[in-house]
Structure formats: C-alpha cells, structure tokens
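Everything on this sheet refers to the single structure shown next.
Removed from the display is one protein chain of the complex; every other protein chain stays in position.
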Amino acid sequence: MKYKLELVDLEKSFSNKKVLDKLNLKVIDGEFLVVLGPSGEGKSTLLRTIVGIENLDSGKIIVNGTDVTFKPPNKRNIAMVFQNYALYPNMTAYENIAFPLKMARTDRNSIRSKVDQVAKLLNIEPQLNINVTRLSGGQQQRVAIARALVRDPALFLLDEPLSNLDARVRYTSRQELKRLQKELSHTFVYVTHDQVEASNLADRVAVLHNGVIEQIGPYNELYEKPNTQWVGDFIGTYPMNFIPGDLMGYPDSTIGFRTRWVSEGNDITAKVTLIENSEGNYFVHCKTGDSDIVIRTDTKYNVDDTISFGLERFNIYKNGVLEEIKSGNSVASSGINDVDN
Amino acid sequence: MHRYRNYRYMVYVLPALAYVAVLSFFPAASVVFYSFKTPRGVYSISNYEAISKAGLLTSIGNTVIVSFGALLIQLFFAILIANILIKSLKGNKLFSTIFILPYGISTVVSAFIFSLIFSPVGGFANSTLYSLGIHSVDWYSTKYSSMGVVMFADFWKNTPLVALILMGGMSTIPPSLNEAASVDGAGSLRRFIHITLPNLAPFIAIALLIRGVSEFNIFALPLILIGYHPSLINTLVYEYFIYSSTTYYSYAAASVLLAIIVVFAFIIIKFGGAKQYEK
Partner (left out) sequence: MKNKNMPSYIIAIILAVIFIYPLYILILIAFEPISLTFDRLYPYQLPFIFTLKNFEASIKDLSLIKPVIRSIIVAFTVGILAIALATPAGYGLNKLAARFSNKIIMLMFVVNMMPAIVIAIPISVYFIKVGLYNNIFGIALAQELVVLPISVFIMLGGFRALPQDIENQAMVDGASIFHSFRNVILPLIKIPLLISFLLAWMTSWDEFTYAVIISPVNPTFPVSLYDYVSRGEPFIASSFALLVTIPVIVIVVVLQKYLKGEYLSGGMKI
C-alpha cells in the first residue's frame, strides 16, 4: 500500500505536558482521514507539527516517501487550511489564491489560468477581485481552500475549517469538500471535534487520545467495535452503555452496548429516571445498580417504571480494552448509527 | 489557540532591551555610586550634606508643588476636554484639532512663547491688561507666582496628551452603562461620578504615571521661564553641572531626584490601579 504520510513515534510536550506521546499514523494515498478528538487533545498541534510550524521533540515525518522532519514548512510540499483561514487581509481573493504560486515563481500566465481553474471549481469567480475582508464567512472559507488546492501539494491538512460557519453553510460546505476531495483524488487530513463531520466526511477516522491514535478505522467500525471503553464512550451521540460484567455472567469485565442493541428479554432490569423524545424514538435513561444507561425503545415508559430488556449484542471489555464481541440471537443490522445528520 | 512560551523569540527583543539597559540602567547606577565620592576620592555623604545646606530641600519642595499642581490642573482640564469631545457635538472635529495643537509645539518653543506672554515688564499678558485699563503685573514677583507661570505653560503644553489617554479610556466604556443609568434616573453628574470615573480609573492611573514622572523631570520650561529663581530639582542638577567645578554635587542632586521618582512611580503602581493592566 502506498502511504502519502507516515508519522513515526511523534513526541511533543509543552511545559511538561505531553501532547503527542509516541504517536504513529499512516495515511493512505487519496483517502479522507479525519482526526477526531475532544478539545485540548492536541489535534491542532498534530497538524502544526506535520506542516512544520511546531518543532517535534522526537519522531519522524515522512511525506510521499521522503523524510521531511527537518525541513522548513515551505519545503514540505504540504498545504494547510487554518481554522480561521488566515487569509492575507491586504490582498484580494485572487491575490490570496495566487500567493503560493507566486512564491513558487510560477509564471504570470499559468498563475492566472490555475487560479481561474480553481476559482471555477469552488464557485468563487465573481469574488476574485474583492478584498478578502469583505467576503462572507463561507466565501472566505472557499478562498482558503482554493489557496490550498491551487498548489497541488502532496497532502492537505485542514484544521476544523467548517467550525466558523453557520449551520446551513456548514452543511453545504461539507458536501462540497467531500466531492472535491473525491474528484481530485487528493489526500486530506482533516481535524475536528465534530462527530457529524467525521461520520460524513471520513474514509477513516483516527481517534486521538492521550497523545496517541487510540483507534483508526471507518466511523461505523469505531461506533460498533470500539477498541477501548474510552473510544466507546467518546464516539456516538450517546456514549456506549457500560455495566458490570457480573450482571451477564462475565466476572472481572465490563459489558458495553449501544442504545439500540436491546431486545425483549430479562437480561437487565433497570429503573427509569428520564425520558427523551427524539424524532419518533424514546431514549430512556435508566439506572441499573450503580450504572446509568440509555436505551432506545418504541414503547413510552414513565419515570420510576421498572423495566427489563435483553441484549441483542454486546462487547466485553477487560481493563478497559475490547476482549470479545458477542452477538446475541440475531446480529443487529449493520450500519446502525445514531448520529444525527 | 494558546500561545506557548517560546523563549527563542527573546532574541528579537534583546537588542531593544540591551539598548535601554546599557544606556539607562548603567549610567543611573553610576550616578548613585559617584554621588558618594568626594573630590579627594573618599566615599561619604558629604556631597549630600553640602547640597542640602545649599537649598536642596527648598528645590525638592518647589518641585513637588509644581509637579502636583500641574498634574492636578492637567487632570481636571483633560477630564473636562475628554468629556466634551466624547459627545458627538457639532464642530467637535474642529475642537479636537484645536485641543491637540499644543502637543505638536515643541517644549522650547512653548516656553519661548510663554516667556513673551508673561514678561516681567510689558509682554502680551500685561498688554491685554493695559488695554483693559488694569495695572500691569510682575508675574515673577514671588516664588509662587513664578511657579504658577511654569505650571500654566506646562498645563498648556501637556493637557492634550492626558486628554488623549482619557478619551481612549472613555471610549472603552460601553454606552449601555450610561443609558442604563439614565433610565434609572441618574443625572449627568451622578453618571459621571458613578460610571465614568470608576471605569476611567485605570486610565487616570496610566496618565498620572506617564505625566507625573515627566512632571518631576520638567526642565526646559522652568529653565527658560524662570531660570534658577526659584530652582526646581532638575534645574538645580543642571546648575551644579554647569557651574560647579566637580560633577559630584550634580550627581548627588540627581540621585535625590531619582529616589523621588522611584517613590512616586511605586506609589502610583501600587495604589493607582495600574496593576489591573499587568495581568
């Protein structure tokens, strides 16, 4: 397999806090990789070390088979879109997009044709001669992406590029970004804390936690088979439910299951504490033993009801790590996904 | 984004810092050191004894009077001006241009103009009085009137700067505060006392610090307007430097001046609310 980017044992600390702790990651040519993690887990730092703005403490960065660890950012052949777009405020949209080409000493004519081409692709031709400070948020974001695309680098890094947009623009931009990436078959590394973006955009999602990639794979795999309890807890609108293994006859372990993995049965008895109604489904919060769990039902229960249910499938965790996947009578349909779109 | 400490950027700061340190700290330290040296090469406080017999205390007193007097006058009028200019009155642009003009006139030129206005005999101020049929006045008849002339010239030259700083402060007060207060029935004076003044406090402290320190340093104005009669501590240092055979007396007087400034700056920083800016 051909890798566009390989990160080997990256280490980086800020004043005694380890942000990256021997992090390893391989990005496949042409894939859309989303790095997902809670705020403050060093997602931005990871991108900034890849592009070379932050120095590494140790480790190796390989782009297209070439070790770029000790190269300055302008020699790494990587484009990056910053969270706030970092457009040059003294320039027009055209000048912004042309800037990387100008720095690469491209001749005037090919600058013009390349800028026009990418502007057409992103639908910003009418705005080309306007100063970027006078563009709307969505237009600014397109200019920033155009400026990255115009260079045709080995790799694109995007640092939460949709987070400054309002909801509707964000939705359309998301679709468009995905379309662009597939059409041009570029390699994208995209950082976000937003699960909706991750599930919609990513070919693979890499979950960043405690300075390492805790799990990497398609979003559904992460959702259904989280390698660790932490990932199970983090992924999904509702965290995975965890109950002591004793309840199901698995001592010294923890049972994990999603809200929808329940069926008729008597495996678990619980007391209802709260009911949420969401688009025709009831999400029932209840307590069994010391564990708080949420299940999805079609039946409308009342608070303080005592209910029992079975588990269609569940994961068994030992010491926080996935041990075994149990499918009950009938394995639940694949693609179960309670993430709202 | 968090901005992490990155000490390698100190390299960019060092030249400016070194410049100031070498040309400022070092000479100041040497002044204090040599102020204890006598012409015979012995270290003692005899320089200080000599200058205190020769009227050092009076000069300190005069300096304090002029500094605080000028400072209070400036502060009062600066608040007045800032209050007028912050309103959107018709013709405010013209007024603000007029009020800023003295800032652009060099101290020596201002001193020169005021020396012509307040001539001991005749002069433009007396000419005005004369044409009104009033007896002319010797503006330098007493020590206090002389210092008054200095304070007035200083007020004229430096009030614009104080007003600028205060206007910067006033523009940071959200108008909604004043609106809310007037809805609550507070008159303009009460709004000023309860809203403008407390919010302005840190800026007043900054203005006091900047102007106060320069007030203790005023030199060209008194030198040109009143010479050494009476002498302020700055002109005293200069007088010793020019007319005495050794520099040691002027060093001793300079050290006293330094001490006064340090104390003043300390008081303002400690109690003046400037602390809020350090965060």
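The chains carry the letters A and B, assigned in the order they are written, with residues numbered from 1 in each.
Keep this in mind: contacts are C-beta pairs under 8 Å (C-beta built on N, C-alpha and C of every residue); 3 or more make two chains touch, one makes a residue touch a chain.
The shown structure was predicted, so the numbers you read here are calculated from the model rather than taken from an experiment.
When the omitted chain is restored, the residue from B:13, B:42 or B:183 that touches it is B:13.
Annotation: of A:78, A:111 or A:208, A:78 touches the absent chain (contact as defined above). Contact between chain B and the unshown chain involves residues 1, 3-7, 9-13, 15-17, 19-21, 23-25, 27-28, 30-31, 34, 77, 80-81, 83-84, 87, 89, 95-117, 121-124, 126-128, 130-131, 136, 156, 164-165, 167-169, 171-172, 203, 206, 213, 216-217, 219-220, 223-224, 227, 234, 237-238, 241, 247, 250-251, 254-255, 257-258, 261, 265, 276-279. Of the residues in chain A, those that touch the hidden partner chain are 48, 51-53, 72-74, 78-80, 82-84, 86-90, 99-100, 102-104, 147, 151.
Keep in mind that, in the parts below, only the chains that are shown with their structure count from here on.
Put simply, the C-alpha centre of chain A and that of chain B have 59 angstrom between them.
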